[in-house]
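Got a structure for you, questions after.
With one protein chain removed, the remaining protein chains of the complex are shown where they sit.
Chain naming follows the written order as A and B, and within any one chain the residues start at number 1.
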Amino acid sequence: MPRIIIDGLEIEVPQGTKVIDAAERLGIMIPRFCYLKSLGAVGACRMCAVTFLQGPFKGVQMSCMIDVQDGMSVSTTHEEAVAFRKQVIEWLMLNHPHDCPVCDEGGQCLLQDETVSGGHGIRRYRGKKRTYRNQYLGVFIAHEMNRCIHCYRCSRFYQEYCGYRDLGVLQMADRVYFGRFEDGQLESPFSGNLVDLCPTGVYTDIPARHKVRSWDLNRSPSLCIHCSLGCNTVANARHRTVWRVEGRFNEALGSEFICDRGRFGFGHTNHPIRPRRAKEGSSFVSLKDAMKSAAEKLRHIHATFGAQAIACLGSARNSLETQTTLRSFCEGLRLPEPHFFVNPHVKKKVCGAVARLDERVAVSLNQVAHADFVLAVGTDPLNEAPMLALAMRQAQRQGASLVVLDPRPSFLPAPHVHMGVAPEALNGVLGGLVRKAMEPGERENTALRSRGFLQSLPGEPFFRAFSDEQEKVDAVLSGLKKSRNPVLVCGTEVVRESTPSLCADLALLLKEVKGRCGLFYVLPGANAFGSALLSGSGESTFLDVIQSMERGFTKALVLVESDPFVHFPHQERLREAMKKLELLVVLDHLPSLPVQTSQVFLPTSTLFEVDSTFISQEGRVQWSRAVHEGGIPMEQWTGGTHPPRVHSTVIPGRDFRACGEILKEMARIVGGKGKVFLPDPWSFLERGPSAPEAPSRGNRPADGKRLIPRESSPELFPLQEGHFTLREETEHAFELLVVEAVFGTEELSAHSPAMEKWEWEPHMWMHEQDAFELGFSQDEVIGMDLDGGTLEVKLKVCPAMARGVLVLPRHHRLQWQKFSDFSMRVPHDCMRKS
Amino acid sequence: MCPQVLFSNRKPGRIATMEEYRQSGGYKALSLVVGKWTGKDVCAEVQKANLRGRGGAGFPTGLKWLGVPQEGAYPRYIAANCDEMEPGTFKDRILVHADPHMILEGMVLSAYATGAEKGFIFVRPSYESGARILEREIQRARDAGYLGRNILGTDFSFHIVVHRSGGRYICGEATALLNALQGNRPNPIRPPPYPTVKGLWGRPTVVNNIETMANVPHILRNGAEWYQGLSRSSGSPGTKLFCVSGRVNRPGCFELPMGTTLREIIEEHAGGLPPGCQFKACLPGGASTRFLTSEHLDVAMDFESLAAIGHRMGTAAIIVFDHKTCLVEVTLNLTRFFARESCGWCTPCREGLPYLGDLLRRIEAGEGEEEFIPMIRTMCGHLWNAYCALAPGAASPVESLLTNFEDEVREHIRQRKCPCKA
Partner (left out) sequence: MAYADLLPGEMRRKLAQKIAESETAREQAIDVMTILQGHFGYMSDEAMLAASELLAMTPLELEELATFYNFIYRQPVGEHVIHVCDSAICWMHGHESLLDHLLSRLEIRLGETTEDGLFTVLPVCCLGYCDHAPAMLVDRRIHGELTREKIDRILTKLIEESHSLPGRK
């Protein structure tokens, strides 16, 4: 490892480290504009000049362009470098408008900082300033081109890093312009990062624009809870309003970037329709009274019908605190174990995935970005976990091949092989590919047990569907054969129950052969991992609860930040079942359907109002800090005027508490003093024989801590009957897959005003050939007569997706829940044009 | 008359035909070399001849070719630079109109030397006629078996296409040219990696000026020693195409031995200055070189001699200014040119050049201040830290204006007007 001396301090850095980064490690922040580690160096701004005193380079050079070599000595304060940097700042300020007082970047603007630190304070240039015309870039981001200093970060991020092609560099010389061909919504769902990475205020965040000054904001390290990746963020709040969310670097996630769902999805916390006041029946009461009443009602049911008459449902959007408290709540009151999944299949898949993830194979998002082969199975990275798509793109940019086996159309913004495989064929195709890619030598060298497993993997029949796509299959096989560092990415929504564990088996097998193989699950929800850990071992599912409600056994239902209507396939049935309840208690901060019918409603805090913990899909425990107390946003409270004219000693709309706190309080009341034992939340996580030590309050590493065992289940390769069977071709029915979309499907972000402006029409995808055979075509509205009524939706056809499936994004405004069961079959003869 | 090599077939108003080229020894080098020499031999001979690039930087051509890694990927490419947008330079145009096959043969040989299979000639829009000539002659050479598949019946194949530029000075810079060719924005890319390692579509690519290319057949046919003997100087062999323009009686392009004195070129070949005009200064190698004053008129025009007096050969385009021409105004014109043609990638050039232009304009318009002079000086120094060589090139005339004609500049400021204007 080469050593360098910077300003008299010596440091050893890994080969390939840029001088600018070596300096940063020493705590010396060399000014820069164009350089961003994740984007690489391009030497455009010339701001990072330092003087090289010794070594292969001499004189003023750009520290971002030069790798550290032995024998280098560098001065960042040498007069030549300082004079040059001062000149660069003067140049950059020639045309920059002096609109800092009204610029949203003000106070957190790199240009302001470097202008001050560069010592450029007096204007010498007498020429006119250049001006540009701005463009409309859509609902998220405002454009103010006059502020641009031409660092090229935005175009490089947008095109090279993300792979989108509608924002770039126009013109030349001193007229260079960053924008689009014409006004219009930016196509990239990662566009919000432009706000963070632009060193000046060209791109500003529309929801926060002209609302607040950056130095007035409360800022706290937060998390994104809009998918299972758990990207790290910074939350910004003031005036009881969360204004803005920014990305935050996390080594394990590999970047400081987040997707637009994560950035603009926070609006539910400020939303005027957020239920903020406790309710008993239809009247508002104080939270204290509501808790008491709910507890008493529960105690009554407990006493009258027994503990078994009470059911609790949490969800994957619960924080770990909520989940563990709910678990203790049930345990302490001897209630049945709480449920966290509405769909029993999903429960099985997530629990299966979580059970199989261990240190031998688990990889972080950053490791996905460094794989040389990524095989994604039954997942749609862009829509289910957007930043995963970007990580895969980074791998591809460094030479990895990407393969997606998934029934849906694929929108991955990177060159990849997509095979439209129906859910029931996924196991077979996947297993077959791995088997075929194994060289004879490798086959023999595997341990006996793995060899048996290998031999049991299916062969040809699963490729028959791809006979006209032989090139694709060959490309996948050659990529997998060559790979030394493959990663299997496995979804848990559209796949069969056995797929997650098959992926784990295959990952272990590949690891045995190649020495290395990663496994990366995509889970449904920010804390789906926690949901699985806390689901308990019981076989019972939420479907049993519904049946029990229907039969009148379950009398009370406690919904803990969960809305069963989102995932239950038959809305009418659920509604009827819930009518039979004697008591419905809802704890939530979202205006869900059950809030309206609850006997008691207890408002809870959002992520931004209470410190909370979430476990991401790779088992990484991460912490988020509250950014403010909450309460009705000032703008709504005062009707837009500021400062408020009405004063009070309590925070308006602040009569809510963290979900876990409410549960504890209720447990205390229900159980009576001293009777209820509430175990420490962490104790649940530490129960398993091989579970690692849980982090304590005092030990919270910045990048989180991965909470997975060294080795998971000892029963390797438990191949089961039916793993590799194909559906009968005679069945004249589609399988409907209800899936995620980047925007508009995820529960929390769907309630965000910024997101609501991103309008798209509900639609359903069908394979071109299927559509042709049924006489349907693009953009026709298709009616489906189902058990629960008629579902009408616009059709989109696609030549590159699985046959025999319908893909329906779970649009929050589309009422699709009309199916008799979770298998969601749509017979051909119930479909028609309408 | 000096020995004419590159212009041996130059005729007034007419293009040498392939037949004429052949009769003068054209395509002999090709049959001598192809299938008989190794590529490395060719590189070695060119290096022995010490051929230096004619595009402006004067990099040894043999060395450049040897920079293509032996194990480098295929296909490999040749890019012949006929962008020629340096003000004062028009030799490439004359060469194309004189003897296009010499360029083509040079390209085929460079391809043979480096294992390339496709070549591009990058032509600026105002040379549309040149582009057409080249396209026509490429077809003829192909029909004659000098180009295309299985050249001269060997298993060596090489194709040439003409690529028309959209027109920008920066496209002539080697790495920007490669970007332009690929249909990317023509921003330069600072090496390493060098184009010979990673050029067009990530493959090894040799970029040479077309005049450089045209020298190659002669070197291979007549040998390195013969080539060295053409020159009047020891370090820079061969002949050179000198363009003379500006205040001279016979502006034009002359093929003269390297090392011919500047005075001889201007006074004898270009016919001296018109009556009533006295020599004030010249730019010896195009717009991005320094003003050279009469004290250096006897300098030998070759790479070393010019370097020794702090000047650059550049494109050997000599622009002559007489005593009545305001050099502040000339410099302002040049600075505006560079500012307008900046690719806009890096700060010094994109912002610094318009700033310099503004200061010069004010001086010329009589709005100058004394403090502008040190400002300009420092700023020019900083331009050398730009991303590519355009900005340092732009700084050169400005710097030398202040070095050699500071009094003239101060006079503008003192009189609050241009003293050269009535």
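As a working rule, a contact is a pair of C-beta atoms (placed from the backbone, for glycine too) under 8 Å apart; a residue touches a chain by one contact, two chains touch by 3 or more.
Fair warning: this is a prediction, and the values are worked out from it, not measured in the lab.
The residue from B:Gln4, B:Ser31, B:Asn222 or B:Thr325 that touches the chain not shown here is B:Thr325. Note on the undisplayed chain: of the listed residues B:Gly26, B:Gly39, B:Gly56 or B:Gly88, the one touching it is B:Gly88. Touch with the chain that is not drawn comes from one residue among B:Arg124, B:Arg290 or B:His311, which is B:Arg124.
Checked against the hidden chain, the listed residues A:Gly138, A:Gly168 or A:Gly314 yield one contact partner: A:Gly168. Take chain B: the residues that touch the chain left off the picture are 84-90, 92-93, 118, 124-129, 161, 163-169, 181-186, 200-201, 243-247, 251-253, 287, 317, 319, 321, 325, 330, 333-334, 337, 340-341.
Residue-level contact of chain A with the missing chain is found at 165-172, 177, 180-182.
Simple rule for what comes next: only the chains that are shown with their structure count from here on.
Between the CA-based centres of chain A and chain B the separation comes to 55 Å, rounded to the whole angstrom. By the touch criterion given at the top, residues 168, 185, 190, 339-348, 350-355, 358, 362, 375, 378-379, 382, 385-387 of chain B touch chain A in their complex.
Remark: chain A residues 43-47, 49, 60, 62, 65, 83-84, 87-88, 91-92, 94-95, 124-127, 149-150, 152, 169, 171-176 touch chain B in the complex.
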